[in-house]
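Removed from the display is one protein chain of the complex; every other protein chain stays in position.
In order of appearance the chains are A and B, and numbering begins at 1 in each one.
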Amino acid sequence: MATWRTGMGLIVGLEEKLPSGFVLTSVEKLAGYMRKNSLWPATFGLACCAIEMMAAGAGRYDLARFGMEVFRASPRQADLMIVAGRVSNKMAPVLRQIYDQMAAPKWVIAMGACASSGGMFNNYAIVQGVDHVVPVDIYLPGCPPRPEMLMDAILKLHEHIGDAKLGVNREKVIREVEAAALAAVPTHSLPVFGSSA
Amino acid sequence: MSHDPYASTRETTEGTVYSVTGGDWDSLVTEIGATKEERVVVNMGPQHPSTHGVLRLILELEGETVTETRCGIGYLHTGIEKNCEYRTWTQGVTFVTRMDYLAPLFNEAAYCLGVEKLLGITNDITERASVIRVLMMELNRISSHMVALGTGALELGALSPMIFAFRERELVLDIFEMVSGLRMNMAYIRPGGVAQDLPEGATAKIRATVKELRVNFKDNAKLLIGNTIWLKRTKDIGILDLAGCTTLGVTGPVLRATGMPWDLRKTQPYCGYENYDFDVITADTSDVYGRFLIRMNELEQSLRIIEQACDKLDVLEGQPVMVADKKIAWPSQLALGGDGLGNSLNHIREIMGTSMESLIHHFKLVTEGFRVPAGQVYSAVESPRGELGVHLISDGGTRPYRVHFREPSFNNLQSTAAMCEGSQIADIVGAVASIDPVMGGVDR
Partner (left out) sequence: MSQDKSLNSGAFGVSGTGDTSGYGGLVRNKVKPGSSERPFGSYFDDVTDELERAFPEFNDAIEKVIVDRDELTLHVKASHLFDTAKKLRDTETLRFEQCMGVSGAHYPEDKNRELHAVYHLLSMTHNRRIRIEVSIPDSNPHLPSLVEVWAGCNWNERETFDMFGIIFDGHPGLTRILMPDDWPGHPQRKDYPLGGIDVEYKGAVIPPPDERRKYQ
């Protein structure tokens, strides 16, 4: 959701012109199927999580079976940026530039506790969560998350991509998501687990 | 040039800066050719598949030859050293383990040896704890060298060694998971000993893994040693002789490749290393190929040490793995329960039901931590990259006053300029891979 912009879509722009209905749904299904089965990740391994990401791509936990063994070095050719590791303040502008250089449609997985929220490093040097810099689709906790956890996150992202709506359906979904976010209770005001508040 | 917002030119005080993003190399070359500039400054990284992490290399090129190399680091600076000042001495282990993330146990061992030196309990560490530390460190050396070989080969274009190396690494990580619960960043070595004892059947599994590794290491060896292409990419590349190494403070395989047999495990032994029988591997070519051979041969030496450690552990069965002093020893006995690794029920029963003193010790040690007498200490271990030293300053409290790590990758990476200037761009990749820097350690 976070990565959608106007004009993003198939070359033909077909889905922008279709009214909501059977044809649009079929186009969505086809586009989703194609996109999720050959999602190419960009190399953005920073620290310890990068090693687990490499292990996920290596022999035992094989990412190639999901069509993802080619970690594209150039962000121009990548669809998915797995931010694996702690993002320091010096690295943040680089992260944003790589994200901007990726072509839409693009997705971001924040892998690990440091990418999701700053992790154990709550200090001057680390960005407290890469969602301060790029919009994130999946947050994957762990320090570092096992390769199997990374694969689970990727598979959930695949489902998400496969079900993505296009055209007028997408605009409807965007509006609904925005309304829900505006009406949501802030986290620190939520009732504490199990309390009677 | 093009009208792409990401691939354009801009004028600066130093001259024109071109941004290239792929596919536009021809237009760049024509434009530079028109300016009659012989020298071009190229930026490699920090996001780059071949720079071994978030390392930025700033190269001044004359054609394909590099005339000047500078490293830009700091892209992974985490402020770990400052963070340790706000945590107890034992909590520091979890921070410190994430510096050099390929050799986490070495970070922990250096830090714990330093804390124990400050506490004055170096001689009270049980033999079983020291042997377990040696065992885990040598296993870590194997897994670290595997990543070094795998990623080094990948950067030079060889893709299979990476898969082989990670296969071996997974075998070692299985042992780590069995012993400590985690594959990486385990926080297993703690001041006073280790977090928990080896589980049942650990030594048998380790011996079986050693046998399997000995067979598996031959795959990589057959593929790369003596391989013409590999030799062409690594022989006489990245030369750094002994004088260069000593003045730059370079230690580890880079120093041993010059022929100097300096290994802290032999010269200034710690954790009982003087009781193990192993050789210090050197090479005399001072080049990338020599360092590669050293790493391959150190694997076999590590396997020897692991086998000897397993034999010792079988003899020392039943010994405690923490110091006897209850005011320092990490209190909880961990056990694997339905929801993961946590305090064992026996321990909970003891502290809640039987012994008030144990409860108090547990509480005070976990919340407040133990007090370390004031002073400063420097303790060093031989990590896979070189001398990993930690400088600890205590002011008598429960938290360190200053923790500073002398990381081998930080000092070794300085030698990139000495190794690479005058060579080709492709050689830089090989030279940096042979230094094997871990950017988490460089930037801390």
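What we mean here is this: a residue touches a chain if its C-beta (ideal position, glycine included) is under 8 Å from a C-beta of that chain, and two chains touch if they have at least 3 such contacts.
What you are looking at is a predicted structure, and each value in this text was computed from that prediction instead of being measured.
Could you tell me which of the visible chains the hidden chain touches?
Answer for the hidden chain's contacts among shown chains: A, B.
Just one of B:27, B:246 or B:285 touches the chain that is missing; which is it?
Only one listed residue reaches the unshown chain, and that is B:246.
Identify the residue among B:81, B:138, B:197 or B:307 that touches the chain left out of the display.
If we include the chain that is not displayed, B:81 is the one touching it.
Considering the whole complex, which of B:18, B:111, B:164 or B:262 touches the chain not shown?
B:262
One chain is left out of this view; which of B:67, B:358 or B:376 touches it in the full complex?
B:376
Going by the touch rule given at the top, which residues of subunit B touch the chain that is not shown?
73-74, 77, 79, 81-83, 86-87, 117-118, 120, 246-251, 260, 262, 267-268, 367-369, 373-378, 380, 387, 389, 391, 393, 395-399, 401-402, 404, 406, 410-411, 413-414, 443-444
Touching the missing chain, which residues of subunit A?
Against the missing chain, subunit A presents residues 89-90, 117-118, 122-125, 128, 186-193, 195, 197.
FYI, only the chains that are shown with their structure count from here on.
Measuring from the mean C-alpha position of subunit A to the mean C-alpha position of subunit B, what distance in angstrom results?
From the centre of subunit A to the centre of subunit B is 30 Å.
Using the touch definition up top, name the residues of subunit A that touch subunit B in the complex.
Contact set of subunit A toward subunit B: 43-48, 50-52, 54-55, 58-60, 71, 73-76, 85-86, 88, 90-91, 94, 97-98, 100-101, 120-121, 123-126, 143-144, 146.
Which bits of subunit B are touching subunit A when the two form their complex?
Residues 6, 21-22, 46-49, 53-54, 74-80, 82-83, 94-95, 98, 101-102, 147, 151, 162-163, 166-167, 169-170, 173, 183-185, 439-440, 443 of subunit B touch subunit A in their complex.
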